[in-house]
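With one protein chain held back, the other chains of the complex are shown just where they sit.
Letters are used for the chains, namely A, B and C, taken in the order the chains are written, and counting of residues starts over at 1 for each.
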Amino acid sequence: MGIDVTVKVGGEAGQGIQTVGDLLARVCHGCGLYVLAVNDFESRIRGGHSFLQLRISDRPVAAPDHRVHLLVALSPRTLDMHLSELAENGLAIFDTQEQTPGDNVVSIAVTEMARKAGGAIMANTVAAGACLSLLGAPDSLLENVLKTQFQGKKSGVLENNLKAAQSGMQAVTGIDFAPAFAWPEKKPAGKLLSGAKILALGALAADCRFAAFYPMSPATDIMAGLTGFEDRAPLVVEQAEDEIAAVNMVIGASFAGVRAMTATSGGGFALMTEGLGLAGITETPIVIVNSQRPGPATGLPTRTAQADLRFVLHAAQDEFPRFVLAPTSLDDGFETMGRAFALADKYQVPAIVLTDQYFNDSVNIAQKSLTATESLKRHIVTDADMDDPKAYRRYEITDSGISPRALPCAGQALVMVSGNEHQQDGHISETIPDRIGQVDKRFRKLTAMEGEMRPPRTDYPDSRVLLVGWGSAAGAIRESVDMLRSEGMDAGGVYFTDIWPFPQQAAEEILGRCERFYMVEQNVSAQLGGLIREKTGLKFYQAILKYDGRPFFPFEIARRVKAAEEAIDG
Amino acid sequence: MGIDVTVKVGGEAGQGIQTVGDLLARVCHGCGLYVLAVNDFESRIRGGHSFLQLRISDRPVAAPDHRVHLLVALSPRTLDMHLSELAENGLAIFDTQEQTPGDNVVSIAVTEMARKAGGAIMANTVAAGACLSLLGAPDSLLENVLKTQFQGKKSGVLENNLKAAQSGMQAVTGIDFAPAFAWPEKKPAGKLLSGAKILALGALAADCRFAAFYPMSPATDIMAGLTGFEDRAPLVVEQAEDEIAAVNMVIGASFAGVRAMTATSGGGFALMTEGLGLAGITETPIVIVNSQRPGPATGLPTRTAQADLRFVLHAAQDEFPRFVLAPTSLDDGFETMGRAFALADKYQVPAIVLTDQYFNDSVNIAQKSLTATESLKRHIVTDADMDDPKAYRRYEITDSGISPRALPCAGQALVMVSGNEHQQDGHISETIPDRIGQVDKRFRKLTAMEGEMRPPRTDYPDSRVLLVGWGSAAGAIRESVDMLRSEGMDAGGVYFTDIWPFPQQAAEEILGRCERFYMVEQNVSAQLGGLIREKTGLKFYQAILKYDGRPFFPFEIARRVKAAEEAIDG
Amino acid sequence: MVDVSDFHCDYENKWCPGCGNFPILDALKQALADQGLAPEDVLMISGIGQAGKTPHFLRCNFFHGLHGRALPLATGVSVANGELPILVSMGDGDCYGEGGNHFLAAIRRNPDMTLLIHDNRVYGLTKGQASPTSERGFVTKIQPMGVRSDPLNPVALALSQGAGFVARAYCGHKEQLAGLISQAMDYKGVSVIDIMQVCVSFNTVNTYDWYKKRVYDINAQGHDTEDWNAAMELVMAGGDRMATGLFYKKDRPCFADRVPGLAESPLAARSYDPARVQVLLDQA
Partner (left out) sequence: MVDVSDFHCDYENKWCPGCGNFPILDALKQALADQGLAPEDVLMISGIGQAGKTPHFLRCNFFHGLHGRALPLATGVSVANGELPILVSMGDGDCYGEGGNHFLAAIRRNPDMTLLIHDNRVYGLTKGQASPTSERGFVTKIQPMGVRSDPLNPVALALSQGAGFVARAYCGHKEQLAGLISQAMDYKGVSVIDIMQVCVSFNTVNTYDWYKKRVYDINAQGHDTEDWNAAMELVMAGGDRMATGLFYKKDRPCFADRVPGLAESPLAARSYDPARVQVLLDQA
């Protein structure tokens, strides 16, 4: 076994827990280690109890570990709540000036030391120093990160932080911490990014030029990620008056010729459903990211879930082709955004990207390089492509179902679009032939759209038992498969990114071969499991479900599958 | 064969086509005949082409016939478009002063005669007179209906109408019309009502006291039906500023203790989905009628569809128990509204009633008597039911999943409700135990809710071939089954009113016995068919789908099933 | 030269004979011709309702969107391509009912477009329910005891929120209306014209006769369009006279002026530059 250590930093909202995590993650990343930082925050700005869990490894990690090696408790509540999670050789640091009983708790006056170094605000740096020192990291690593971070800041800031780091380090000298490891000196393994950020980068790389949104956790950070490029790319990010406005703005911008997107969570998506249908019937390409959180209604606004799958598949009255994609990793997230825009454009349909709070807020390492597409296919026609621009018909009946898409006021061709059912020229029609003609035209795209769908990714697909999931749960499932295999079980994993149009044939092939399969989903009813049965007739054996708002731990998946398997064998 | 005659009246919007239909229907109803009047109107107020199709029979009829025996063309377009639909022995009346070629067309100067009788507005009465005379009805029948209608109106109005009726009758004397029949002299078979009206009556009988709505075809007439009772029942009907307001008002009213509903169509329902989720998590009973029309977006605003099934099943982020009921007939509609309110109250969940334009706008005969429930169970607790009102908890964990529901400001018990996930007392909670506790509590209701679900109605359920549908399509399917059987096919029908929680066991039992089954639905993807497969594993053999916005004709269903069956046999 | 007839459209008109929308359409065509615009250069965004159908009866590019949502739709278009001359056609229910929130936001955001509200004080297309501008007591099939709420005052609303071009017109006065539309199109930012429109089928109160007795032209009477207080006074004045014309005009930066660089070249016109994007990706 190589390096696999988990540090948990907990305290009140506003104490800067995230900063500690950031510092540690950057230090690790800088010397070639892999990290995954998972946030668990309450829906409040100050106080309460929040934490961040950082897993450090010399191999890629894609799920949090249930064992905590180092607990940094910036508040008493943290210690109370999480001390029991410590691994056998684990240790807790507790920010206090008094002594705390228990041999696995070390009292360090973190805040007091920070104050001495120049301000309580640097408690984070003190804590980071202590952690890194315990973990056996050379002092220089944190110093370098601090130098990059505070370079050019007001004089004294860097010095004070270095002092704070030093006192943190000194406070733990002499403590023997078993999980400490030999720190590598490798190049960074990729980019250290959050899911929200990678989605923004994916949109940028896909030439998204307009993003409208109404703030909603956990989607806002995607938009914040894009905002940063507003002055350096042809891009406008606009806060709308509500989600209905956001989606309609996006449709308008796309109609006028720019790639456009919005991002929201379930409640906002609910308000966008009518607009989604408008994009459907007017065949306007748009991209909507729905970053899921537990509901219904306001639910648990800052937690994670995978419970909107069926909703996004069927949202809006009546039926029309759409894409639904749920990225399983950072790399997949970047690629998925590009595909969402490209597919939406190519088929003139809405594309929905399903992520969740765990995906958006976690910081992980994107391993593939981020490349801008050389040239973008927009599938737009101009007068020059037409024999007679005056005879242009936006909704011409074609074999492929895809009609030529011109832009308004771009030439002689009049572009006429209506959310009512229409004639081929775009004017309202209520006749039977036009209705059937347009419905069939829209649905004719499905065959080619199905052809674009990629089969699920798999690990050991020929195993006797398969664990099946989608989106952000993939990382935890994959690791649980490794655990099960290491215990001798013939288990494999199946992870869907492309969900709609459902890759039926691939699913049938893969799932038809195994003896039984388990669904692993973060919802109550095993939504993908239902879809698989609807589309393939194959029924999952059992579902490993979690709906408490927290991400899966690989260990709990493995444990539950093992218990189910033992019940069969026994 | 008994009486089975179809009269089609067509013309421009605003010409009063509906009045002709009304008169005819009331005459027929008055002497014990059965009728079904189906409207086919364009989305405009004047001009264009609309029609009404009235089927008259001595047995109950629940679907339009594809053969027209008598066509009343108040505009040239009507004649052009529908002459070809005439049955062999059929006849068309064309409103013109000129002669029209063709032996199955009779030219009658309907409007001119009306003018002579006192005003062009009475063209409807002239046309009704002509129709009834051709059909062999005694003159007195129409006269009686006119007398009831114009009793107490301005003097002269009745007289003029009687004159108009007379001239219509005279204009066709001597014409031999084969479909004419001997008119019975029986008592009316039930009540002559539209679907919209029966839903309103059902709501009234269920003690609905508040209805909020935003106008939307074809749902508005349900609300209009209720409005009429505002001054005679404890009932307020309020036009909201938008659909979002409507559903939230309904939730508020229900929270405060009155049964409340809203009615809308797909686009409005889309806007209500967030509110639906609020009702879900706050466990507030509400009733939403979604009267379907073809979409997406504005689609065909005045036509019919059954394409929102999957949407209403999964609408709103995350999951929660709900009821979805789709009445198959007027009688079923009345009962379904009562059940929707009662079930919503009993389980503290939203209930969705799915109808459509065909259901709402058609006029048919309700055969069962409309009775007010003797006493209503509201499932509401007061201080008197509590050991300690101060300790009252709105979301107490119970075995049934149903928590005691008290009303705000009704005693000592504080009623605290939150659309965030909550503690048992209603305050926000983000903890894992509260989350799991409340989700499980809500879903524990499902077992009992499933127990409330009635199996689908059936005809000849032990047949080799079954035709399966839901909601308003039931009438046409049932008749097509009769047709198929009369041609020797061993066919039966299965009609779902109760769709969610899906009556899985009953469906499995019934559908598992047949050799194969066909789905008959008004959508593109056979939505109920997908649901059946998802829930039972049973796959339909083929789907008879229609999505042109017009209701099914029994004949076309039978024809398509026959063709499919012949393809197997051949 | 462009002529009014260039905007003629063969598609069958679906309004009722005598509807006040016809003269509005005439005035609109006149204004477009006066502006020297060809049909292919005109873009109309509309909501759902009788007013929302307007672009179907006019030769032009159009997007006939959702009930209540024409303004955000048009705003998206405007952000993508601010050079397009955008007309927005909505009903009173559309703009002040379902779309009320977007009306507020449009005034705050000030995208460059001409907003025409066909205000017939009733829901026409859905057969005559009350609209936000229906007078209290107005009787409809579904409000048999009369409308309960007080009417919205759209002009006062626009003024109170700092709109820079606020006008009211009457469908029966085509020339005045054409002139106002043309002025509105010249104005940079959102221009609001509430057009009092007769609905012959469902509003038997606010008829041609009713309006004819009441309307007068404030601009003909020398109203100072820079005087906000005077404008507000005219709008709030009760009684039997109804002011029409341009109430208030003031320069405000339009949306494109508020985004650095956007006014120079439309987003839709810029070319894709992978090298530049790559730099940003590399920095991430």
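As a convention for this text, contacts are C-beta pairs under 8 Å (C-beta built on N, C-alpha and C of every residue); 3 or more make two chains touch, one makes a residue touch a chain.
Nothing here was measured: the structure is a model prediction, and the numbers come from that model.
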**Prompt:** Taking the complete complex into account, which shown chains does the hidden chain touch?
**Reply:** A, B, C
**Request:** Have a look at A:297, A:316, A:519 or A:532 and name the one touching the chain we're not showing.
**Result:** A:297
**Message:** One chain is left out of this view; which of B:407, B:448, B:483 or B:564 touches it in the full complex?
**Reply:** B:407
**Request:** Write down which of C:31, C:157 or C:268 is the residue touching the left-out chain.
**Result:** C:157
**Asked** Looking at the whole complex, which of B:189, B:250, B:474 or B:491 touches the chain that is not displayed?
**Response** B:250
**Request:** Using the definition of touch stated at the top, determine which of C:38, C:230 or C:259 touches the missing chain.
**Result:** C:259
**Interface residues of chain A (partner: the chain not displayed)** = 14, 42-48, 214-217, 220, 223-224, 227-228, 230-231, 237-239, 241-242, 267, 297-298
**Asked** What residues on chain B make contact with the chain left out of this view?
**Response** 191, 193, 197, 201, 204-205, 207, 209-210, 212, 229, 231-236, 238, 240-242, 244-246, 248-258, 260, 274-275, 278, 282, 370-376, 407-409, 411-420, 426-428
**Message:** For review purposes, identify every residue of chain C that touches the missing chain, sorted by number.
**Reply:** 96, 98-101, 104-105, 107-110, 132, 145, 148-153, 156-157, 159-162, 228, 232, 236, 252, 255, 258-260
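Note that only the chains that are shown with their structure count from here on.
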**Complete:** Note: of the two pairs A-C and B-C, more contacts are counted for A-C
**Asked** Rounded to the nearest whole Å, what is the centre-to-centre distance of chain A and chain B, using the mean of the C-alpha atoms as each centre?
**Response** 43
**Request:** Give, as an integer number of Å, the spacing between the C-alpha centres of chain C and chain A.
**Result:** 41
**For chain C, residues that touch 2 or more chains besides their own** = 14, 48, 66
**Sites on chain A at which at least two other chains make contact** = 244, 274, 278, 282, 418-420, 428
